[in-house]
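This is the structure, below, for whatever I ask next.
A single protein chain has been removed from this complex, and every other one stays in its place.
Should a chain be cited, it is by its letter among A, B and C, assigned in written order, with residues numbered from 1 in that chain.
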Amino acid sequence: MSQPDVLNQAFELGYTYTRSTGPVIGRFLTELRNRNIVGIKASDGRVVVPPMEYDPNTAEELSEFVEVGQQGEVVSFAWVKEPREAHPMDVPFAWAMIKLDGADVPMIHCVAAASEDAIATGARVQVVWADETIGYMTDIRCFELV
Amino acid sequence: MSEEQEVVTVVKAPVYLKYNFTAGAAPARFLAQIKKGVLTGQRCPKCSAVYVPPRGSCGGCGVATEEEVVLSNKATVQSFTIVYIPIPNNPIEPPYIIANVVPDGANISFIHLMSECVNEDVHIGARVEAVWKPKEEWDFAMDNIRYYRPIDEPNVPVDQIGKLPVTGLEG
Amino acid sequence: MANLAAVVGIGQTKYMTKRLDVSIAGLVREAAVNALQDADLTWDDIDAVILGKAPDMFEGVIMPEAYLTDALGCNGKPMLRVHTAGSVGGSTALVAASHVQSGMFKRVLTVAFEKQSESNAMWALSNPQPFSTHLNAGAGGYFAPIIREYMRRSNAPYNVGIKVAVKDRLHGARNPLAHLQKPDITMQEVEDSFMLWDPIRFLEACPSSDGACAMIIANEELADKSAKKPAWIRGVAMRSEPTMFAGRDEVNPQAGRDCAADVYKQAGITDPRKDLDCAEVYVPFSWYEPMWLENLGFAPEGEGWKLTMEGATSLDEGGDIPWNCSGGVLSSNAIGASGMIRFAEAARQVRGDAGAHQVEGAKLALGHAYGGGAQFFAMWVVGSEKP
Partner (left out) sequence: MKEIAIVGFKQSDSVSDAGAVNEVEMIMPVLSSVFQQVGINNAQDVGFVCSGSCDYLQGAAFAFVAGVDALGAVPPIKESHVEMDAAWALYESILKIRMGHAESALIYGFGKSSPGELPIVMSQQLDPYYLAPLWVDSISLAALQARLMLDQGLITERDMAEVVSRSRRNAMNNPHAQLAGDVAPDDVLAEEMYLSPLRKADICPVSDGASAMIIATVDKAKEWGVPYAIISGIDHRIETHNLGMRDLTDSVSTRTAAKRAGMDAGKVEVAELYAPFSHQEIILSRALGLGDETRINPSGGVLAGNLMMASGLSRIGEVFNRIVSGEVQRGIAHATSGPCLQHNLVTVLEKA
């Protein structure tokens, strides 16, 4: 028997972590489960979605929640023509920075679109909810073009 | 909140990543031998110590171990523990013994299972031998050696553990 | 010659099995805020943050300093992430100290944490890889044979480990932050507890905890003006040796002996038992107290267990060299934080701020951490007075 040059084997490093959320993330995820989206007011007054626990500029704890819209505007996007297995969509889609109505800071999520030509910076998008919402980031299945 | 529901405090976050793991050149040479039913060590070119299983270098000298050395099936118990809890993903039933065994011809111990023994009789310096799986089950795996079992040979004095030649006590 | 540096603030969380009320950031933040309050400082007073934790797989967040930037008020500041296995909490404190001792920083925050409830530390450590040539039976499976060899060499009676297990839990009962609260624990209870990895019984092993520990380290000028009494850093040392090499003494590793000799020399210690007032030493399995008593030079080789049995290391028995007055790792083990807790508890003692587990008049204390296969060591000596 000859020795293989390279001895390799596929393996999966995996675990389902149990993450406690604390009050801020917990509130956001609770609202998601109820198909609402809330942001939080940063110390400079900007509304941040999803809500940050601590202000990036002052390091203060944040606590003033603000309900924001379920539609928004694409600030930037990246077109994924070959989705990876781990990606949330298995057909070509866009990752986008989306500024929701009532928010000042864009969030990152995926956008369903027929083709790259269909999406553009400045496009209006709205939330598509998962069939069942459980209080997790993937309750927002994706955004779709309005 | 729009509905009377419990607030989310805990979420389940699955993190699963796929890798194509490579054994390493020195371990691969070792595993190729053990697939053939041969336990080998690798000798440090600097300090002459024989490592098993080889990991790629002599940790003491920081140099690669190239020369392969065939080791004995016989070994000495350097220390051990009786384990009363199961090993994750391992079917073996507790209590069982895991021992640090040094094969004759090697200068370092590795951890392996012991069986065919009275747990209470196992001791430091005891002589043992490898019990292999049936040939048809051999793979690129350390557990081709199913376990070690005691043999009727005199104890090895503590200061000699890890220093026996491949010929064993008589050597 | 290193610049003088001192601990001017200490913050910890309560240690417990699961901190379900906070996020990872919330946990880390809590210790940091407590340290700022202790030092009467604000985020603006911090020049850099040095973060430590054990493998990222415990929480499944890769290089989490990136995500923790905002929780630690670090936006726009330097952030460094240390990882040296179980010794990481100690190593992180040393790296933080070096920021000040080098003269490059005036005042830094250091935090170490583990939120073990997010996963299961056993899982992350025993994750089976293809071609693994080593049977993995957990940390106990690795350390139990080494303990057995210590017992053989020293002829120590079987109940030394039991005595340590009781002593550290009684210490822990004095410390409201300790995870295990067992004020009524007895030798019999420990002896009757389930054998895990012979000779390690359940109550002779550390628990698994969530928790974080933080310290603020400042230069001489700022420490002189600190809100509370500072703990002056009198010596710092780290040593590493490989996990396996032919002839390695796993019971009494040379890296530990060398590290201790180095830190004692800096602190002017010639007889650690006499010169130090107390020590916080990383003892995750009870038998490691007698082993480290020897490794750290508190007792001649083979005689560490005698100190334990005489009560020399017990606060309750009025011992001359109390070890782990906080309850130690046997009472709280948030892995990545455990080393820093040792360092911080040593500092609390010399600040005279250790509450019910204070050693009366402690002036000089040792903080110790080890990791890997007892191959990575980090130590410091802190004192109530400037060197």
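Here, a residue touches a chain if its C-beta (ideal position, glycine included) is under 8 Å from a C-beta of that chain, and two chains touch if they have at least 3 such contacts.
As the structure is a computational prediction, the values presented were derived from the model and not from experiment.
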Discussion item. By the document's own contact criterion, which visible chains does the hidden chain reach in the full complex?
Written reply: A, B, C
Item to complete: Would you indicate which residue among B:Gly24, B:Gly37, B:Pro95 or B:Gly125 is in contact with the undisplayed chain?
Response: B:Gly24
Practice prompt. May I ask which residue of C:Lys14, C:Lys77 or C:Arg273 touches the chain that does not appear here?
Written response: C:Lys77
Discussion item. Touching the hidden chain in the complete assembly: which of B:Ala13, B:Val69 or B:Ala141 does that?
Written reply: B:Ala13
Fill in: Residue numbers in subunit C that touch the chain omitted from display
1-3, 23-24, 55-57, 59-70, 74-85, 91, 94-95, 98-99, 101-104, 124-125, 127, 129, 236-243, 245, 248, 253-255, 258-259, 372, 375-376
Practice prompt. Against the chain that's been left off, what residues of subunit A make contact? List them.
Written response: 5-8, 11, 13, 17, 19, 21, 25, 29, 42, 48, 50, 52, 56, 75-81, 84, 86-88, 95-97, 105-110, 116, 121, 136-138
Worksheet item: What subunit B residues would touch the chain not displayed?
Response: 11, 13, 15, 17-28, 55-57, 59-64
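In this text, only the chains that are shown with their structure count from here on.
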Item to complete: Take the average of all CA coordinates in subunit B, do the same for subunit C, and state the distance between these two points in whole angstrom.
Response: 30
Worksheet item: Taking each chain's centre as its mean C-alpha position, how far apart are subunit A and subunit B in Å?
Response: 45
Item to complete: Scan subunit A for residues touching two or more other chains and write them down.
Response: 7-9, 11, 13, 15, 17-21
Worksheet, complete the sentence: Residues of subunit B that touch at least two other chains are 9-10, 13, 15, 21, 23, 27-28, 31, 140
Discussion item. Which stretch or stretches of subunit C touch subunit A in the complex?
Written reply: 18-26, 29, 43, 57, 59-60, 69-73, 75, 117-120, 123-124, 127, 129-131
Discussion item. Please output the residues of subunit C touching subunit B within their complex, sorted ascending.
Written reply: 20-21, 60, 122-123, 126, 128-138, 140-142, 144-146, 148-149, 152, 194-200, 242-248
Worksheet item: Of all residues in subunit B, which touch subunit A in the complex?
Response: 1-3, 5, 7-23, 27-29, 31-32, 35-36, 140
